[in-house]
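Removed from the display is one protein chain of the complex; every other protein chain stays in position.
Moving on to subunit A:
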Amino acid sequence: MTNWFPLALGMDVPPGTAAPARLCGKEIALWRGADGQIHAWEDRCPHRGMRLSFGFVRNGNLACLYHGWQFGADATCRHIPAHPELRVPGTIHAHAYQAAERAGIIWVSLNEQASADELPNMDAFGARSILIRAPLASVRTALALPDEGWGWQEECLVAVHEPEPGLTMLHMAAATLARRLDVADRAKMTRDRLEALNEKVSA
């Protein structure tokens, strides 16, 4: 059983922005404050359920686009614009998951007990997150990846996750900055090969 899922490249969620991600259909909001810290929350505002990934980052908080409720780095609600005087009860909070950044990739665990020791411990530089229109299982087999869904191959970190059944995101990070273009080309070639293979299988 794997705990951590690679959801995006770190560079695809720059400081001060939020981004959507999905894990087997589960919607997750990734966001990063100006301090560089990455957060992964359920993509649902506790107020009326708006997707938090549509929100914007202000003063270290993530603000919901709909009515502007602001949530701090610890996921508790800090500010409700319609009631500026209110001290917001601590029971109102977004649902946070464990998030970590390693080897140029953002990893999320739905298991609170997951240990970051399971994550890759080398430096790497994100090169490409690329969609492959093929199921995760077949991509993993074709790339000879273990159950954790990632591995080092030819000086590059290869990791996969499944946004929805039948689709796979392949994330690749290069051991050096200079190799990123080569690695990105490899990602495209891998995608083209696996999509062609998948078409043959389903034909």
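Here is the rule we use: a residue touches a chain if its C-beta (ideal position, glycine included) is under 8 Å from a C-beta of that chain, and two chains touch if they have at least 3 such contacts; residues count from 1.
One rule holds for everything that comes next: contacts and distances are computed from a predicted model.
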Among "ABC transporter ATP-binding protein", "Cell division transport system permease protein", "Sarcosine oxidase subunit gamma family protein" or "Glutathione S-transferase", the UniProt name of the subunit that does not appear here: "Glutathione S-transferase"
Among A:40, A:105 or A:127, residue touching the chain not depicted: A:127
Listed residues A:24, A:122 or A:181, member touching the removed chain: A:181
Residue numbers in subunit A that touch the chain omitted from display: 8-9, 12, 17, 19-22, 51, 54, 65, 127-131, 133, 163-164, 167, 169, 180-181, 184, 188
